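Apart from one protein chain that is not included, each protein chain of the complex appears where it belongs.
Let's turn to chain A:
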Amino acid sequence: MHSFGYRANALLTFALTILALMCAMASFSDNLNHPTPTAQVQVLNINWFQKQPNGNDEVSMTLNISADLQSLFTWNTKQVFVFLAAEYETPKNSLNQISLWDGIIPAKDNAKFWIHTSNKYRFIDQGSNLRGKEFNLTLHWHVMPKTGKMFADKIVMSGYSLPEEYR
């Protein structure tokens, strides 16, 4: 009954239960954080704007992104994945989301940033609908925890539009 194996088993079970409970509590504690992130994005320049030989519109732009995501970080946060997506509607698609830039924020100290960049991923439409198109730029973030549930949210910034002519 009180053999070595029996005691080792009881100890292991108890240790694993406590560990699981602590993980669950750490994940739950993320719900107590109410973040208030802020972001601004400016389209500084349309570098070029053309129709590809296959008929799809493609645009290249220079962006200025500044954001303060420090309030997203808690003790259970491993990293925050942040990306900026262009979102718009066309006759063909009710929703188009195209990621233009993304980054990984490893720590709270890096969470207040400012970046001047051209789009990291290609901004290509399915078709030729981008001339004069109004679009939203949405800053999404995805909080990856040390353990437990993942969180995601976004800030939508509207009122951007593309030029009427290719250039």
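Here, a residue touches a chain if its C-beta (ideal position, glycine included) is under 8 Å from a C-beta of that chain, and two chains touch if they have at least 3 such contacts; residues count from 1.
Note that contacts and distances are computed from a predicted model.
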Between "N-terminal acetyltransferase A, auxiliary subunit", "Translation initiation factor eIF2B subunit delta", "Protein ABCI7, chloroplastic" or "Signal peptidase complex catalytic subunit SEC11", which matches the UniProt record of the unshown chain?
"Signal peptidase complex catalytic subunit SEC11"
Checked against the full complex, the residue among A:Gln79, A:Thr117 or A:Asn136 that touches the missing chain is A:Gln79
List every residue of chain A that touches the chain not included in the displayed model.
1, 5-6, 23, 27, 78-79, 81, 83, 85, 92-99, 102, 104, 106, 121, 126, 140, 142, 144-150, 152, 154
